[in-house]
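Contents: one structure, followed by commentary.
The complex appears here without one of its protein chains, the remainder shown in place.
Each chain carries a letter (A, B and C) given by its place in the written order, and its residues are counted from 1.
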Amino acid sequence: MKKLINSPETLLEDALAGMAAAHPGLRVNAGARVITRSSGKSPGKVAVISGGGSGHEPLHGGFVGLGMLDAACPGEVFTSPVPDQVLAAARAADTGAGVLLVVKNYTGDVLNFQVAAELAEDEGITVETVLVNDDVAVEDSTHTAGRRGTGATLFVEKIAGALAEQGADLATVAKTAREVNSASRSFAVALTSCTTPAAGRPGFELPEDEIEVGVGIHGEPGRRRERIRPAKEIVADALDAILTDQPLSADDETIVLVNGLGGTPLLELYVVYNEVATALADRGIRIARRLVGNYVTSLDMAGVSLTLCRADAAMLALWDAPVDTPALHWGG
Amino acid sequence: MKKLINSPETLLEDALAGMAAAHPGLRVNAGARVITRSSGKSPGKVAVISGGGSGHEPLHGGFVGLGMLDAACPGEVFTSPVPDQVLAAARAADTGAGVLLVVKNYTGDVLNFQVAAELAEDEGITVETVLVNDDVAVEDSTHTAGRRGTGATLFVEKIAGALAEQGADLATVAKTAREVNSASRSFAVALTSCTTPAAGRPGFELPEDEIEVGVGIHGEPGRRRERIRPAKEIVADALDAILTDQPLSADDETIVLVNGLGGTPLLELYVVYNEVATALADRGIRIARRLVGNYVTSLDMAGVSLTLCRADAAMLALWDAPVDTPALHWGG
Amino acid sequence: MDIALARTWVQAIAAAVDAQKDQLTQLDSAIGDADHGANMQRGFVAATAALAEQEPAGPGDVLVKTGSTLISSVGGASGPLYGSVFRAIGKTLAGAGAGSEPAADARRFADALSAGLESLQRLGAAAVGDKTMVDAYVPALEAFQQAAEGAGDGGKAGDFAAAARAAAEAAEEGMRATTPLQARKGRASYLGTRSVGHQDPGATSTALIFRALADVTAAVR
Partner (left out) sequence: MDIALARTWVQAIAAAVDAQKDQLTQLDSAIGDADHGANMQRGFVAATAALAEQEPAGPGDVLVKTGSTLISSVGGASGPLYGSVFRAIGKTLAGAGAGSEPAADARRFADALSAGLESLQRLGAAAVGDKTMVDAYVPALEAFQQAAEGAGDGGKAGDFAAAARAAAEAAEEGMRATTPLQARKGRASYLGTRSVGHQDPGATSTALIFRALADVTAAVR
């Protein structure tokens, strides 16, 4: 394993110090491992908070700022934060208007945020939780852990964040967050695995001509292995998986995320986006907004995830609302 | 070789189509392979144009927009654009106030832009050229091709772009561009090579515990091979190389770029930035502005480049001026 | 189980985790996210440190403290799950071995383990066969209960060490039995049928926890 780190043990601490130094807009509490806006709290505003294992940067710390998150709590690499951290984030961000916890649906995240929510409620902080579970590669059944949360997390954080910034109350922000999640579907393929510092070697080894189809964002193998094919065909299959799960009609407007998993050049992401745009145009589905880049990554994994959100006019307006964070910046 | 492409031959065409679809602010002339602002020309404004081989995205196309480039002309992967392309870009961007060509110092780029400049002058377009040559890993001698242009290209494009946006004339913009280049130094290390679609395999193979020190941005080997060490030591050596070449004093203010080469997770770039910030603080050198991310990449190469620019107040003001491009966006 | 044994148990787990960290991570790498070794390590280093700081009143205290520390230091699925298991065990032992109260015997400890399982399943909702730590825990608990009642092997009722030994063996069998299963809970469930053929990391660490109990109680005897 080769990594630009000092040691696996100090990775998170060092990276947080780097984030703090790099982004004057962020305030990083190194002890509590909580990232907040350096502008402080806005009185009466609902706080939107997210967190999860590290290794998905810029998610979540890079989304803290005006119009998006109020706080983020990054755990160890691919390990959900502990309840104390989430609680510290809630304390740091709550203005009395309550907090929305945006949680990706993984057992660890769910449990740790749940414990934290109980602790926060005990302290008189009103808490709502939205579980993000957009990954159609995972079968959704009541007997399983359910779908993973992946790319749609960005959509939920951006849109709920904009609504909170406009002064909506907690119930409204939570409701919209859940609607965004319900309207979103993702699918990902990997060309390589990734290497966590703790493990020191890739989670799986792929032959030179094979890809993993239906992967998540934690270096785990996908649903099946296939031979590499032209981008057009890979995209077609991914869109099929998404649109089979959530059919879209010609009237629907979408927000599309073509997301690099960390080790894929932007040049290739543009090739993928071109195929997505062409394929959706062929089906008569309109792309109202889009993002192409590395937003919800899986360390150094080469690969791409596609996320589609069926967006109504209200969601699009919230998407367009000003955002000023390290990783997303537009408007106002 | 595994890549998310349709074929090596159609890669650039497909990626440009994707860029066009992804960024409403860009206008892409697919035939001429020229990217301009979709807002069109601003009468009387000096045009700042850059280009070079593809594979370094977001450089250069991602820097087209208000406050930065007027046009970009991307060549094939790691191959400078042909003169016709550069000429087409000059024609598309010239308002009569002349064009500044920002050229990275590689024989191919220098020659092709030189031919283009002559053709443009023949058509009555006033041309100035700034050669970017910031890489201290390369010995600078009159007998050689000279230093490579790498990360400082971003500084030159941002600062010259801001000045042009403010209405400065061509001579002034060119002069400042050259000053930014003279004030900038870079050094890079690679943990892996990269794979060009045409070659189909990595330019070099590195053992699991070695890194290439002093690499450029085209997958070529570096000056020497070393064992991997903690980020702190790698950064210390890179800063030594830079500061030996251009000593800085405690009064100097700097702009720092910690740039991922394409395959390195953002988490690691923050670790590197933390070491840079600490080491410069130890030397009493102030970081006035900084960027941490993937800006001047080398396809899927894992590694990092550091660029320091000694910036005076005027440069800092131009750095802070509004910019609105796919890859950089602030102010305004 | 008295204070000393509770402490020794936690230390023995910490030592075992330290020794088998890489194996736990590699198991998690195959069907999860390659952090189970690091998670357990972080948790038990923190737990032993926390125990070194305080003067617990009894074995219950030791285990409640261990559980709370796991919750606040591990993260991931295993943190809250093991954390609440140890807290439940500790709470059930409350009073035992503290002050003038007698130490917990095997029957009382069987009840404590049972409370641990309840807590584990309340949080994680996993049943036997889902390919989780439950697959090692349930047979271990049953073996311990049986031995504590004196029903197993014709052994004498209440032999704590014998019960712990039986539990460790049952846990290890349950751990091995996870290999052919398809996961229905935790990250491994995302792999569908591809989770088959791999031993569950959580079941492995559960077996290690019961083996540590057997080791420390054997040493006491």
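The criterion applied here is as follows: a contact is a pair of C-beta atoms (placed from the backbone, for glycine too) under 8 Å apart; a residue touches a chain by one contact, two chains touch by 3 or more.
Model, not experiment: these values are computed from the prediction.
K.L.:
Using the touch definition from the header, name the shown chains in contact with the chain that isn't displayed.
P.N.:
By the stated touch criterion, the chain not on view contacts B.
K.L.:
Of B:41, B:175 or B:223, which residue touches the hidden chain?
P.N.:
Only one of B:41, B:175 or B:223 touches the chain omitted from view, namely B:223.
K.L.:
Which is it among B:18, B:83, B:161 or B:263 that touches the chain not included here?
P.N.:
Touching the chain that is not displayed is residue B:83.
K.L.:
With the missing chain put back, one of B:30, B:198 or B:281 would touch it. Which one?
P.N.:
Result: among the candidates, B:198 touches the missing chain.
K.L.:
Take the complete complex as the reference. Which residues in chain B touch the chain that isn't displayed?
P.N.:
So the residues of chain B touching the unseen chain are 8, 53, 75-84, 106-108, 111-112, 114-115, 137-139, 143-145, 148, 196, 198-199, 201, 203-204, 216, 218-224.
Simple rule for what comes next: only the chains that are shown with their structure count from here on.
K.L.:
Should the pattern of chain-chain touching be classed as line, ring, star, complete or other?
P.N.:
Here the contact pattern is a line, an open path with two ends.
K.L.:
Could you tell me which chain's Cα centre is nearest to the average position of every protein Cα atom shown?
P.N.:
A
K.L.:
Hey, how far is the Cα centre of chain A from the one of chain B, in Å?
P.N.:
Distance between chain centres, rounded to whole Å: 29 Å.
K.L.:
Just how far, in Å, is the C-alpha centre of chain C from the one of chain A?
P.N.:
33
K.L.:
Could you please state the distance in Å, as a whole number, between where the Cα atoms of chain B are centred and where those of chain C are centred?
P.N.:
Computed value for the inter-centroid distance: 55 Å.
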